[in-house]
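Pasting in a structure now, in structure tokens, and then I'll have a few things to ask.
Here the complex is missing a single protein chain, while all its other protein chains stay put.
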Amino acid sequence: MWKTILRRILIMIPEVIILSILVFLLAKAMPGDPFTGSINPKADPAQIAHLMKINGLDGPWYSQYWNWVVHLFHGNLGNSYQYQEPVTRLIAGRATNTLWLALFTMLLTYAIALPMGVFAGRHEGKLPDTIIRFYTYVTYCIPFFVILVVGIWIFGYVLGWFPTTGSISITASGWLNTIGSRFYHILLPGILGALFSTVNIVQYLRSEVIDAKHSDYVRTARAKGGPTKDIYRHHIFRNSLLPIAAFAGYSITGLLNGSIFTETVFSYPGMGLLFINSISYRDYTVITALVLIYGILNLLGTLLSDIILSLVDPRIRIQ
Amino acid sequence: MNKKKLVLSAVAVLAVIGLAGCSSKSSSSNSSGEKGASLKLPDHYTNTKATDKAATRNGTLHVAEPADAPFAGIGDPNLMSNNEDNDVFAPGAAAPGSINALFISDKNNKIIDGGLANQRLDRKNNTVTITLRKGAKWSNGSPITAKDIEYTYEVIANKASTSQAYTADMNNIKGMAAYHAGTAKTISGIAYPDGETGRSVVIHCTKMTPAMKFVGNSFIAETVEPYDYIKNVPIGKLAASPQVRKNPLFTGPYKLDKIVPGESTSWSKNPYYYGKKPQIKNIVITVVSSNNIDKAIQSGKYDFTSPAGVMHGTDYKQLKNLKNYKIVGQPELGYGYFGFNVGQFDTKTGKNTLDPHSKMANKSLRKAMMYAVNNDAVTKKFSYGISWRANTLIPPIFDNYWDSSAKGFPLDIKKANKLLDDAGYKKKGKWRVQPNGKPLTIYFGAMTGTSAQAATYQDYLQQWHKIGLNVKFATGKTMEMNSFYSTLEAPKQNKIDIYDAAWSVSSEPTPTMYTETSVQNLGHFATAKNTQLINDMNSDKAWNDSYRAKIFKEWQAYMNEEAYVAPDAFSYTWAPVNTRVKGYSLKSSNVDFWSSLSLTSSSMK
Amino acid sequence: MPNKIDQQSSISAADLTRLNQEAQSEATPSTARIIWNEFKADRPAMAALIIIVGFILFVMVAALFIDTPKMMETNIMNYFNPPFSAQDWLGADSAGRSIAQQLIVGSRNSIGIALGLTAISSTFGIAWGLISGYFNGYVDWGMQRVYDFMMMLPMLMIIIVLVTIIPHYNAITLTLIFSLFYWEGTSRLIRSRTLAEADKDYVAASITSGTNQWKIIFNQIMPNISSLIIVDTTLSFAENIGVETGLSFLGFGLPSQTPSLGTLIANANDPNNITQYWWTWLPAALEIIVLCLSISYIGQVLRRAADASQRQGMTN
Amino acid sequence: MATEDSFLTIKDVSTAFKINGQYYDAISHINLTVHHDEILALVGESGCGKSTLATTIMGLHDPDETRITGEVDLEGTNLLQLDENGYNQFRGAKIGMIFQDPLSALNPLKRVEDQIQEVLDYHTTLSTAAKHDRVMELLDQVGIVNPPRTARQYPHELSGGMRQRVIIAIAIACKPDLIIADEPTTALDVTIQAQILDVLRSIQTENHAGIILITHDLGVVAETADRVAVMYAGQIVELGSAEQIFNTPKHPYTRSLLRSMPQLNNESDDLYVIQGNVPSLRRLPTTGDRFAPRIPWVPASEHEATPTMHEVAPGHKVRCTCYRNFTFPDEKGSDRV
């Protein structure tokens, strides 16, 4: 199994290399440079050239790329022009926030979606099923940011139940307070994100449950004389949940995309907001690093899904 | 959105600067527009309520910093590069925008005694002597020394420095160029009469200029750096170091307790502050998305927005009638303007040259375009009075220099048409053609911004269409800020003929961005008279204040006459202030902004 | 040997017309007819179909009568006109532009983008999925690597970067940019079904009948996944109508002079608009929801029609 | 075989499925008894209702989609009257079922042992260790060579024959009186089929169970069954001992089936072909003999208007009177009756 994972990771390497070249070139192709308009007008052109040079912005693209890669291998992604600190440190701080939020959203998503999907599948065609399906249709049709914007307006401003900005209150002290404050800040975006991302899982799980319900092995289980609840617990739930569990890795992709919206609306300082800001500031080092990181996270998500699936499904054991 | 302002190193000092990309432009005002704003905002809030003792003991002042991005968190005035950092570290300074500043100034921004240090200019010996007040201390209790003054120059000028604050004018200090180039280890022009730990430094210059009398000039750095505290950090790495990020030192009334990177800062009283004793136990400054700032204020979460924070006209409309908030404001250090592309920058000689054959080289055309713009109406509708039509290129906050009598370009379609007719721009079909008969299409460059700005730009186009000029957006739409500036900064370009942009200026108003050699002279105009006038502003004669004012006014008249760059709008810098706040005053005479503040109640209402 | 067949069968050329007519009268209705019957049987679905088709036609035609540049002119006097007023029955936005007119032109633009995007990405995705699924071996391996790589790309980020790079981007370039990424879901779906189909004996039968590989892919296999294709395309279309809204919200959408549902909904990114000037964004949001729901509903019917023909196959 | 020792009596059972809101009988008016120690084969072509009868006895139909009438009496209890919980006392305990497709009938995610033990969990109070022992015993009983190893495996790791043995182990775990085997060997190779049939028979001997063996393969029936019920279009058309059915078949359908088999000793060129098709569920004739359309040369007068079962020999019953003078068209005058 470890060998297979290692091999998968090796296969990823060329993909990551191509991605790195791609993002590097894309970033270079963006108009303007990080100093556009920000140079002191009294500074002479030599000073600008000097700054470009110490930031590795001179020379042809391949030499810039090569420098970048060499630094990359030293764990050095360069400095953010906008934030004047090492990109690794900058992103590390933001990544923590994004991961907190993503993790919470994911847990909440599953906490909401699993009962809903199972319930809808179990009562296929009945009223609760109709209601749940209507909910999924409507949610599917509403743009994500509309949910966020309306949500922050109602619960953040009108009702004032939740903070509307930031990741933690500065007045929080002590570990309990700190964690509490962090949690309080991700609560609303997490709930809204979860409400949105349940849709796919609910629909998928529902049809899985319906399939499982009509499967031969459930018929076998019924022929064993098991009570309905045991049959659901031992056979239907478990078998329908497996593909969903494997979905978890892939859902990282969705959460990362969503983070760009959530963090923008909630001024939540995570990687998504950092990306949007960096685009405006042409902060290449940050842009390239973020795209690369998101790409690698996507890859790892896929790998994770495969691993989970092989762990939980004996038919797909990785040798 | 993108209101990337290019700020400079903080201190209300530094020279000109950045482009206030998008703050609200446009203005209201009476129809003739000579006298500035129709809306009069008070520059202070007189709160007569008694100060609650409990509030003083336990109260927390909540300040909102409107911003689209988390702040960078560089707690050093010479290294920070955006407004947000300046704002969130403001309580470390006596007054907003003067973190670790040496000097205080009068209402004309002239340096006066009584600050952290006093300055003496010696025109005979070409020296500047700066003397620290006695017993001045950093917020950690260690003394402020002469070396701290000098170290500012090292931080700015060091070869490895990430600071953007180094200016060509600093080469005026002896030995500075060599240090900057890395050929000298120390700056030979800076001397310590009583040693590095003493209280004074003497700066030897090659020449003295009148600008040196004012805060915000680009010749003399006006801050201190805590040398002892940061001496072990290589200057190239200073901006990323914890000494600057986590626990920066300040000289102001409050000291930094805690910082949540990108989000908020928390402050408590600095017992070592030399000036007026601070009165509030705790100050918290939090970044609030500029989209949400109105809702945040309306729901009563903050006492006021950062005094220098960017607030739009639409925000004013939303907030002006709140019962528990008062609006306080003063004219902005900056202005919006129209620029015309009339030349190119010669990279070899480093000079801008006028191209007499360029599309916009005709003065009548430029002026006609300006007279066609209905800025009075536009600003009134979209900014609710916090912007108004500008009449010159010097903002009214510079009382001495601003020419209040300048007419600017009020709406006058008739005059515009006449100018064009006289200059030979005849109508051929729907549009006017060039005097030589060739068709005329003018490309307008504008930055993507708020919806009000988009509407404004659209209105400009419509107005120009009214006088028969075929004006189109360059690239067909508004431009994202970076594309906009990278297009304009090209030495020679023909994509944009006229553009709308903004400058925020330093408290010393010499318009260096319009000089023959400036790379920020985006329209590349250069005339002998302009060069002469700007040089005169800092000539020996200009030590005479009234002469200097006269030159400034002459320059304003000249610019309005030639219209290479034409004024667009002036604005207020303003903030909603909660009625529990006492002592809020933006008066420039209030050198103790932060320590003057107190709370009348411990709970916000 | 044709003679042999002639000898074995009593049918000769003389009977051809008669038999053909007989056969014709017994002919089974086509898939299209089955789907149509399904719609006729399902009133809500019919209503959804009428709404969609009627709305699209209305928007396409009405948009012809609107002078877009004129409509997008700033009209200071109409600044945030409330709805149901004389000039603008749906009100006006911050530049005094009619929301109703913008809604029509914006719908046209958004639907146009959705149609273009669906056409490009579905065609590409279907072709990719069919080819990759049919040919195993190196072709499939190579195509799968490309697919994996595309899947790894953080789509939204790359789109934003591309949008900022392209200087003269407009609805068409935007459609093309989206098309770069939106074929993936379709291709995966189609590929997995093609893999299953390619294993079926009728494909083997076609091979042994000497049919060329491309004909097998597009004439034999594709019709068999047509119901999947129809349903997937329908649902993609529903999704694609709102595709540019997210970008517009983040500020990377269509140019401001090109109204779209996205630019209208993006008005909601100013919280003041949410409550005070709700008419600037709400109608567009509702429209997207209604369109998307209707199309999804139609998709359900199509899916049912497809299933029904299969069920029929089992009971007969 | 006296009726007294029959422990399962199926009385007048009909099962109808709902199709587009209307009910259609899949089996109608079935009467059968099953005795201990016997294998009763239900034979017929696909669609004749064999499996429906099995699932009806097991109570596995969705009550919303089916309408079941009649009585299934197992040792004094009418199963059709039971609610779900009541039924569960019988399923697995008194009735075991063996399914056709051994792969899909096993939960792919559970080890063999867990799947067998599940029955014991539901119906016994044995200790865990005792259950484990019982599982090993069962696996051994169904002829699995290495029970501990197989018990730890997952279904996909087993061959088709092994899987079917596991299913049998599940079915017999609680020593049920009745085992219903629904096409237990159809998916298997002929050699494996023989082994599985041997296992079934040995189980029956050991447990004294009654087995209902559902199959379409006359060979399997001839090899295994004690009694045979031939089904056509939802009805039993002939019922008798294996000897009676194979040696003296009466009903035209039974005779047609036997005649259309490629016999090992029959190398003639043409096989007998029954005319027409099995009617689909929705087109079942509601009156008259359902097989009549497929023997059109038999005059209507030969058929009963409402066909009933006639006892032609002790224990040998035939539906409808048409059997009396039935001959195949190509053997007119043959003396075979």
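Some notes on this structure:
For clarity, chains are labelled A, B, C and D in written order, and residue numbers in each chain start from 1.
Heads up, the rule we're going with is that contacts are C-beta pairs under 8 Å (C-beta built on N, C-alpha and C of every residue); 3 or more make two chains touch, one makes a residue touch a chain.
The working rule: contacts and distances are computed from a predicted model.
Per the UniProt record, the absent chain's protein name among "Acyl-CoA dehydrogenase", "ABC-type oligopeptide transport system, ATPase component", "Phosphoribosylformylglycinamidine synthase subunit PurS" or "ABC transporter ATP-binding protein" is "ABC-type oligopeptide transport system, ATPase component". The hidden chain makes contact, of the residues D:L103, D:I274, D:A292 or D:V312, with D:I274. Check D:Q100, D:Q164, D:Q193 or D:Q235 against the missing chain and you find that the one touching it is D:Q193.
Note on the undisplayed chain: of the listed residues C:A47, C:V61, C:A205 or C:L286, the one touching it is C:A205. Touching the omitted chain from chain C are residues 1-2, 4-6, 8-13, 15-16, 19-20, 22-28, 31, 200-202, 204-212, 220, 223-224, 226, 309-310, 312-314, 316. On the side of chain D, touch with the chain left out of the figure occurs at residues 45-46, 160, 189-195, 198, 216-220, 222-223, 242-243, 246-247, 256-258, 260-264, 266-267, 269-274, 277-278.
Note that in this section only the chains that are shown with their structure count from here on.
When chain pairs are compared by their number of contacting C-beta pairs, A-B comes first. Once the centre of each chain is set as its mean CA position, chain C and chain D turn out to be 50 Å apart. Chain A and chain B, compared by their mean Cα positions, are separated by 39 Å.
As a whole-number value, the distance joining the C-alpha centres of chain B and chain D reads 93 Å.
Shared interface positions of chain A, i.e. residues touching 2 or more other chains, are given as 30-31, 152-153, 157. Counting partner chains per residue, chain B has residues 1, 292, 295, 480, 482-483 touching two or more of them.
Contacts from chain C toward chain A in the complex involve residues 145, 148-149, 151-158, 160-162, 164-165, 167, 238, 242, 245-246, 249-250, 265, 268-269, 271, 274-275, 285, 288-289, 292-293, 296. The touching residues of chain A, counted against chain D in their complex, run 215-217, 219-228, 230, 234-235, 238-239, 242, 312-315.
Residues 30-33, 35-45, 47-48, 51, 54, 79, 82-86, 89, 93-94, 152-153, 156-157, 160, 164-171, 267, 269, 273-274, 277, 280-282 of chain A touch chain B in their complex.
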